[in-house]
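Omission of a single protein chain aside, the complex is shown with its protein chains in their original locations.
By written order: A and B. Residues from 1 in each chain.
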Amino acid sequence: MRACLGWALRGGLLGGLAFMIFGPLANLVLWAVAIQWYFPYRLPLTWGFKYWGEVFKPTSDTVAALGTSVLIASITVVICLMLAIPAGYALGRGRLPGRRLILLILLLPQAFPNIAIYFNIARLFYAVGLNGTIAGVVLVHAVHGLVIAVWIAAAAFAAIDLELELAARNIGASSLRAALTVTLPLAMPGLIASAIFVFLESLDEFTGTFFVGVPDITTLPLVMFTASLAGNYQIAAITALVLLVPSVGFMLLIERFLKAEALAKIG
Amino acid sequence: MQRTAVLFAALAALALSLPATAQKAVTLNVVTAGDQNMVDYLKDYLGPMFEKEHPGVTVKAVGTGPGDAGSQKIYEKLEAEKANPAWDIDVAVIHQKAAGEMVGKGLLARYSAEIPTGKLVTSEAAKNALGSDVGGYVMPMFNSQTAIAYNTAMVSDPPATYDALEKWVRVNPKKFGYNGIKGGMSGVSFVVGWIYAHSPDTDRLIKGPYDPDTKKSWVPILAELAAFNKNVVLTPGNAGTLDMLNRGEIAMGPVWVDMFYTWQSDGKIPPGVKLKLIGPGMPGQPMYYVVPTKAANAKLAEDFIALATSPKVQADGIVKRFNWYPGIDTAAVKPQLDEASWSKLFVDVTPEDLATKGKPFPLAPYFNDILESYERKVQ
Partner (left out) sequence: MRAERSNLGDCRLGILLLVAPALAMVLALFVYPLGMSLVSAFTAKDGKPTLENFAKAFALYGLDIVFTLVIVTVSTVLIGLLTAAIGGYLVLGAHPVAVAVLKSLYRWPLFIPFIVAAQCMRTFLAKNGIMNNTLAALGLVDVGSLSGLLDWRGIIVTFVWKETPFVALLVSGAMAALDRATIEAAANLGAGGLRILVEIILPQVAGVMLVGLVLAFVTMLSVLSVPIMISGGSPTMITVDMAFRVNSYSDYGVANALGFVSYAMAGLAAWVYLRRSVAHGSPL
């Protein structure tokens, strides 16, 4: 009897949790295939893929925005890695003078609510002509992603055994060569993870692009936002699903790279 | 590893240089404030028409968003590039308040006398934008009007005045929705209409002179609006109100007449929803075509506007396809349309309604006072 009650409770709670987690996602999927849906109908009145046609026609805003988003995200990843790898190496390995201060400065973008920073950056960019350009948006995304990238890179480098690099130097490699050919490849999995994080953060970034990119640069989140506020829930839902594909895909992939225990160590 | 690095670097260099790559064809940059229907008008109708008449020219249309915020963005952009030799906006479509401000700052060119359609506009709205003299600097794109949309399935006897609406809302809580003053001008219009309805001297608000103490007299009026708000739903914007009407979440709400008819013809509003212009009146406004003083392609811009304000385009595009009231004089447009197309604009809101209850927005300083007082007293 107690066992049955226990299972009922467990089932109920887990079922409730599943509903709360998947319900909103299911609602999204429903709107993606709905054509007409008014209250008080519980399900859409007419179904179909009409809006998919509208969203994916070659001249649509969405396809252009997708291209822009992917372009911006790719460049952001490149820039972040170029900056984060040396910084992570120095922080994770070297005896850095003022390490605490540097870590603090690098951590600032995550420690402060950054919306006010964004509209001030926009003002700054207006003055130098960077507002509304791809370069401007990339810079904003890169600053945001830099923190994660450096964090993960530092952890990745710190986890590599110093002995391996010293062994390489012992047989005559210069320190730079040892770093590049021994340490860097070993840190690869962590660096790839950070690249993926930065890519996703940039792809999904909304607030910064809202201030710095509008009106010339349109990314996928902005298209989704405009469609949603305009009441175009079908288009918003389809665009959201497009945004979700890389996110969910990488979530399944990332299980391989980041175990929960490793994340706990970083904290 | 090295190859990928080189590849990435090349990609980055290519992307960053893209804006600088010269295009052989000329691009006409048209930036418009307002909802998505404004952008659609340019992209799907006017742009292709202009491109056909001017081979080698590409029309690039960009929207900056609804409400005065959209116009503000255009203003900010031009202000920021003031010192540059050539600006990157050739034609802008903006609201009245921004037009007044921009003329004052010398950002707009005086062009309407140069184009053939300039003499087709004789209305007051083309000369006066909320108290600022803009004659010669603007051409109205259209005239629009707000009205209350109501669902006949849920509301059999819609209220005819603001007072009646107030009583109705008390009896039917959460069935009326509007967007406050953020996110769209339909809500702003409703609030202005509320002030007009309860103010003793509406004419002074519209024509002036401006008296900064007037806002003190609005305190009790706004307190009533705050009480009214407790029984309504606040929507996210113009489209938000229409959307909630569509989905039956609200039964009534203020809408732009043109947006309403466009949504209805797209099947996004059920046929049972109708319009009513309530008394003593609700505001409407034109939006203006303007040419920035240092526009890179000023002559082309003027040609574009001349096309947009030609009687044929006003009849076909503005009235027939997009359900706006024409920007140029009625006498020039009506002969271009058949009776059915013309009268569909006046099905629920008759020309008589428009004449008596269609009001302009107030003088710019009063307008700002209304907006700020709403934020202080009602929110």
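Simple rule for what comes next: a contact is a pair of C-beta atoms (placed from the backbone, for glycine too) under 8 Å apart; a residue touches a chain by one contact, two chains touch by 3 or more.
The model shown is predicted, which means the values in this text are computed figures rather than measured ones.
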For the chain left out of this view, which of A:L28, A:A135 or A:L184 touches it? A:L28
Contacting the left-out chain: of B:R110, B:K182 or B:K268, that is B:K182
Residue list for subunit B contacting the dropped chain reads 65, 67-69, 72-73, 75-76, 174, 179-180, 182, 229, 233-236, 240, 247-249, 372, 375-376, 379
Listed in rising order, the subunit A residues that touch the chain left out are 10, 14, 17-28, 30-31, 37-42, 82-84, 86-87, 89-91, 93-97, 100, 102-103, 105-106, 108-117, 119-121, 123-124, 139-140, 142-143, 146, 150, 162-163, 165-166, 175-176, 178-179, 200, 203-204, 206-207, 210-211, 221, 224-225, 228-229, 233, 236-237, 240, 243-244, 247-248, 250-251, 259-264, 267
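Convention: only the chains that are shown with their structure count from here on.
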With chain centres taken as the means of their Cα atoms, state the distance from subunit A to subunit B in Å. 36
Using the touch definition up top, name the residues of subunit B that touch subunit A in the complex. 8-9, 11-12, 15-16, 18-19, 31, 35-36, 62-65, 73, 76-77, 80-81, 183, 236-237, 239-240, 242-243, 246-249, 267-268, 270
Going by the contact rule at the top, pick out the subunit A residues touching subunit B in the complex. 36-40, 71, 74-75, 78-79, 126-127, 129, 131-135, 214-216, 226, 229-233
